[in-house]
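All protein chains of the complex are present and in place, except for one that has been dropped.
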Amino acid sequence: MQFPSPVSLPWIAELIQAKLVGNVNAQATGINEIHKVEKGDLVFVDHPKYYTKCLNSAASFIIINKETEVPEGKALLVVDNPFEAYCKIVNHFRPFEPAAKMISDSAVIGEGSFVYPGVFIGNHVRIGSNCIIHPNVSILDHCIIGNNVIIQAGTVIGSDAFYYNTKKDREVWYKKMPSCGRVIIEDDVEIGAGCTIDRGVSHDSIIGKGTKMDNMIHIGHDTVTGKNCLIAAQVGIAGVVTLEDGVTLWGQVGVSKTLTIGANATIYAQSGVGKDTEGGKVYFGSPIEDAKEKMKELVWVKRIPELWEKVMGK
Amino acid sequence: MQFPSPVSLPWIAELIQAKLVGNVNAQATGINEIHKVEKGDLVFVDHPKYYTKCLNSAASFIIINKETEVPEGKALLVVDNPFEAYCKIVNHFRPFEPAAKMISDSAVIGEGSFVYPGVFIGNHVRIGSNCIIHPNVSILDHCIIGNNVIIQAGTVIGSDAFYYNTKKDREVWYKKMPSCGRVIIEDDVEIGAGCTIDRGVSHDSIIGKGTKMDNMIHIGHDTVTGKNCLIAAQVGIAGVVTLEDGVTLWGQVGVSKTLTIGANATIYAQSGVGKDTEGGKVYFGSPIEDAKEKMKELVWVKRIPELWEKVMGK
Partner (left out) sequence: MQFPSPVSLPWIAELIQAKLVGNVNAQATGINEIHKVEKGDLVFVDHPKYYTKCLNSAASFIIINKETEVPEGKALLVVDNPFEAYCKIVNHFRPFEPAAKMISDSAVIGEGSFVYPGVFIGNHVRIGSNCIIHPNVSILDHCIIGNNVIIQAGTVIGSDAFYYNTKKDREVWYKKMPSCGRVIIEDDVEIGAGCTIDRGVSHDSIIGKGTKMDNMIHIGHDTVTGKNCLIAAQVGIAGVVTLEDGVTLWGQVGVSKTLTIGANATIYAQSGVGKDTEGGKVYFGSPIEDAKEKMKELVWVKRIPELWEKVMGK
């Protein structure tokens, strides 16, 4: 999340009661979770295992639970509980805003767009022109919808990320990370019925221009699809995934988190994608393999009995 | 889609600015996409690869982008862009009708049917008697629900088909085909929560009498199920599929497009059906095989290490 305007570090240190070390007179321009940090960002780290990664990331200011050497030009904000401090900052800049009506007064809806009855449109939502939003759709706060977008009935845009601070040695195993990112739907996208697109934890989930989605597709937090992707029904994509342009996913495909599928790749139905995947090719299986190789493999398996008989006798 | 009454070909030719060739004084009774054409229908074709199929189909009148020989008794409507012409005709007879209320004034709801709050019922929808429509269901325009039907919460009936005119050599890869077909739910059907049933592109999607569907099932456009089918949760069925009577699909099964599953077939959970499938049998796997054969195969795979050791030594 970018702040509305740059915020002085000492003010933030005061807010979260942190000891400020390093480049103390700097200004933070935003706050992000480690997977999507940029220069000027605050980030947090609460486990020694990830100290080095965070200190050396693009983020400029690190909320941390141990005073350590400060990288050149950066600053540390030392607190006992970095996760709680992160939440406090996020909640300060993105406080819970109740919604009293189906369509918020702060939402903006472009010319020629038609909103069916039963649609919820949250605070600060912007919808472009010539869109059709079908009945019982929910578009949560801060999401942005482009022009010529169709969202079919019952779909949810901007649900919270499935993302928790996890520690199994305390009473509460899973503490909810507040989701302050947005969902951005670019122009000419169509989203089927009964889909759910999670907002980014701290960055944005983006559906690229001209992409078409069938029904009951789940898109995780901070996931970005390219232009002209084609996603069939019941596909599930986890968080922080990148689909490059022109990717085709057939029905019930599952895509694991934090990976990239290359441009114009095609993944056959019910396949499972578990790692970075080269573009321009066709894949099948769970986990996926080259589709032709996988098909051959299915034939080879059928030859085992013949092989057995030859080697072992009847 | 059948027209409200037969329409003269010259009038249609005028509407789409077509050159009319062949049986020019005929009347069209409807317009359909090639996968569901009948005598009296208009159809369109815009790629030479499909000219022969369309000219020889049951359709009587072909919107085409090349003047060619006219089959006996048929007529051609020659235009530069058959897809745009098709859309123009469909949109003329099935124009977008805005909906101002949760329940349209033109909807008809039968005696003894109960509609919960939060339900959207579109224009020209007909619901039979003794139905229960649970909260936050959306039933889009022109759909027809029989008697004694239960539709559970959040379900969407009559979402648009996932169907595009695709050409990857132009800027807009995917152009939306308008869906002018309907969903017809026959008597004594129960549909679970969070399901989506797409309307036909030009024909009807039909759920047969006595069929029971669990939650979160996706049914594609122009798909027809027989009577007394049993479909478990999270099944996805693509477009133009036929399930004959008494088919049972267990949870998370996926069914590919334009195929038939024979009467009383049973498909085990998580299987993938990719081709026509004979009735009266039990199947498993992705892609499916005879269930018993598949189970044996799973055992054979476990014997590879023993075989390897025998042949290759340790």
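Labels for the chains are A and B, by order of writing; each one numbers its residues from 1.
The definition used in the following text is that contacts are C-beta pairs under 8 Å (C-beta built on N, C-alpha and C of every residue); 3 or more make two chains touch, one makes a residue touch a chain.
The model shown is predicted, which means the values in this text are computed figures rather than measured ones.
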Inquiry  = For the chain not shown, which residue from B:Gly22, B:Gly40, B:Gly122 or B:Gly210 touches it across the whole complex?
reply    = B:Gly210
Key: Contact partner of the left-out chain, one of A:Leu55, A:Val156 or A:Ile207   = A:Val156
Query = Among the options A:Ala99, A:Ile150 or A:Leu259, which residue touches the chain absent from this view?
reply = A:Ala99
Touch with the omitted chain, as defined above, among B:Asn32, B:Ser60, B:Gln152 or B:Ser179 = B:Gln152
Message = Across the whole complex, list the residues on subunit A that are touched by the chain not included here.
response = 96, 98-102, 118, 120, 122, 136-138, 140, 154-156, 159-160, 162, 164, 168, 172-174, 176, 194-196, 198, 216, 218, 220, 234, 236, 238, 252, 254, 256, 270, 272, 274, 286-287, 297, 300-301, 303-304, 307, 310-311
Remark   = Per the touch rule stated above, subunit B touches the missing chain via residues 114, 116-118, 134-136, 150, 152-154, 188, 190, 192-194, 210, 212, 214-216, 228, 230, 232-234, 246, 251-252, 269-270, 298, 301-302, 304-305, 307-308, 311-312
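We adopt the following convention: only the chains that are shown with their structure count from here on.
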Inquiry  = I'd like to verify one number: the distance from the centre of subunit A to the centre of subunit B, where each centre is the average of its C-alpha atoms, in whole angstrom.
reply    = 32
